[in-house]
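With one protein chain withheld, the remaining protein chains of the complex are depicted in position.
Chain naming follows the written order as A and B, and within any one chain the residues start at number 1.
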Amino acid sequence: MKEMLDRMAKDLARIRKNKPLIHHITNYVVMNETANATLCIGALPIMAHAKEEVEEMVVAAGALLLNLGTLTPELVDSMILAAKKANELGIPVVLDPVGAGATALRTSASTRLFAETKVDIVRGNIAEICALIGRRAEIKGVEALSDLEGAEEVAKEMSKTKGCTTAITGKIDIVSDGTRIALIENGHSMLRTVSGTGCMATTIVAAFAAAEEDRFLAATGGLIAFGIAGEKAAQISGPRPGTFHVCLYDALAELSEEELLSRARVRFI
Amino acid sequence: MKEMLDRMAKDLARIRKNKPLIHHITNYVVMNETANATLCIGALPIMAHAKEEVEEMVVAAGALLLNLGTLTPELVDSMILAAKKANELGIPVVLDPVGAGATALRTSASTRLFAETKVDIVRGNIAEICALIGRRAEIKGVEALSDLEGAEEVAKEMSKTKGCTTAITGKIDIVSDGTRIALIENGHSMLRTVSGTGCMATTIVAAFAAAEEDRFLAATGGLIAFGIAGEKAAQISGPRPGTFHVCLYDALAELSEEELLSRARVRFI
Partner (left out) sequence: MKEMLDRMAKDLARIRKNKPLIHHITNYVVMNETANATLCIGALPIMAHAKEEVEEMVVAAGALLLNLGTLTPELVDSMILAAKKANELGIPVVLDPVGAGATALRTSASTRLFAETKVDIVRGNIAEICALIGRRAEIKGVEALSDLEGAEEVAKEMSKTKGCTTAITGKIDIVSDGTRIALIENGHSMLRTVSGTGCMATTIVAAFAAAEEDRFLAATGGLIAFGIAGEKAAQISGPRPGTFHVCLYDALAELSEEELLSRARVRFI
């Protein structure tokens, strides 16, 4: 485990040294927030979604992030084009299936992405991941209402059937590549008081994926880093969500390799 | 009056207990800001505007909010679809006619919404509301330049002719359902220094509408709550708009039922 954490700390250093470009095709609610999270962790954001330019833009990227919030059919087409080009070039594709299960548009977009392209990492809540493998879960809009029993099994099943690494975030975050499982206890309840923190978590995972070939370690490292930032932010903000939001960026920028090592609360099973 | 305020305080408690979903079809400037305002008052935001999914999404909503900023003809079509479904299901529809009167697109969208669907509550500035009933008012972009004399009459006329509850915000906020009138003196001039605070006010009204069947009380309660939050934020921020913006979220989250009762400055006439 020490070895894996050391590697994640080195990934964080590598992000900051290489400043990989993270190409986002993402929702309009969190464009600014995820761009800033990208900068804070040390990478460079580019937001571009026109079908006329996504294939050209993704060429320079270290990772491609697809986020299904505020989805339209045109955005799905752009995502497919960009993901196919990313697949060709070996650029990792990270999916945030916001609202999968809530509407047919979002569920079918997810299905199409898995059918027509290779998704390397998916990060969602339990309801969204359940929707992707045809299980039912309680959902309200884009919020999963409760952690499901057996989330580890869901993560494993998702990874095996879809050939990807799966990250399910909740009180405890779960990462699986179908074989390995990581359980992450970093994070803070204040993260639920700010819109788009799930999307930001996916952004941090994408930044790690641009620096780390092992998708399982990238997803785990990203979620540990983001969770620690949330804890640090809450220490300063207390229960105030506006202040917490500001402190979250500060904490992401300030996060050191040493802190990642000393504050990680993760078990590998 | 004490009775009505008690009921609004209970509505606030009900929002936080039931966490109603507020479905926004809104402009790209304030998507993040209104999502966060929704969370801070205790409700859950969902932003979804594709015509392919709005009818499906609104089914789970406690209120539907339509905002005409950064409007396109496609968004108007989605709003009509969503509002018709909301009408069918008895879900309150809240309209923010941003820029009505400024361009034909925005004025005609408002007209179409009132003609083809039932709008339960409209919240705008004096110029926007005047535009909806064919009166002229001085406007600059989306900003009304001055409070108009006779705003109470405008609110009444709007409510009677369109069959809705009308909220006109300005130095003094006015709410009318055609019969009753509330005059609200809560609020702060710092609210004018941050983009989208009018849109946030509408969001808070929508959250109250999800918890309160009497539209007049919902609009009044929402504007009192938002106004108090503005006052509290300004006490901390002073004249600094960036800081005020942060404090506004904190104040919304912190607002208690007791504060709503003790700080409300409202007259019913």
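Rule of thumb we're sticking to: contacts are C-beta pairs under 8 Å (C-beta built on N, C-alpha and C of every residue); 3 or more make two chains touch, one makes a residue touch a chain.
Owing to the predicted nature of the structure, the values given are computational and were not obtained by experimental measurement.
Contact with the omitted chain, checked across A:13, A:172 or A:253, is made by A:253. One of B:62, B:99 or B:124 touches the chain omitted from the figure, and that residue is B:99. In the complete complex, the residue from B:160, B:240 or B:265 that touches the missing chain is B:240.
Here the missing chain is touched by one residue of A:49, A:162 or A:188, and it is A:49. Residues of chain B that touch the chain left out of view are 27-30, 32-33, 69-73, 99, 102-106, 140-143, 193-196, 239-243, 245-246. In the full complex, the hidden chain is touched by chain A at residues 19, 21, 23, 28, 31-32, 35-36, 38-40, 44-50, 52-53, 56-57, 60-61, 245-250, 253-254.
Basically, only the chains that are shown with their structure count from here on.
The centroid of the Cα atoms in chain A and the matching centroid in chain B are 33 Å apart.
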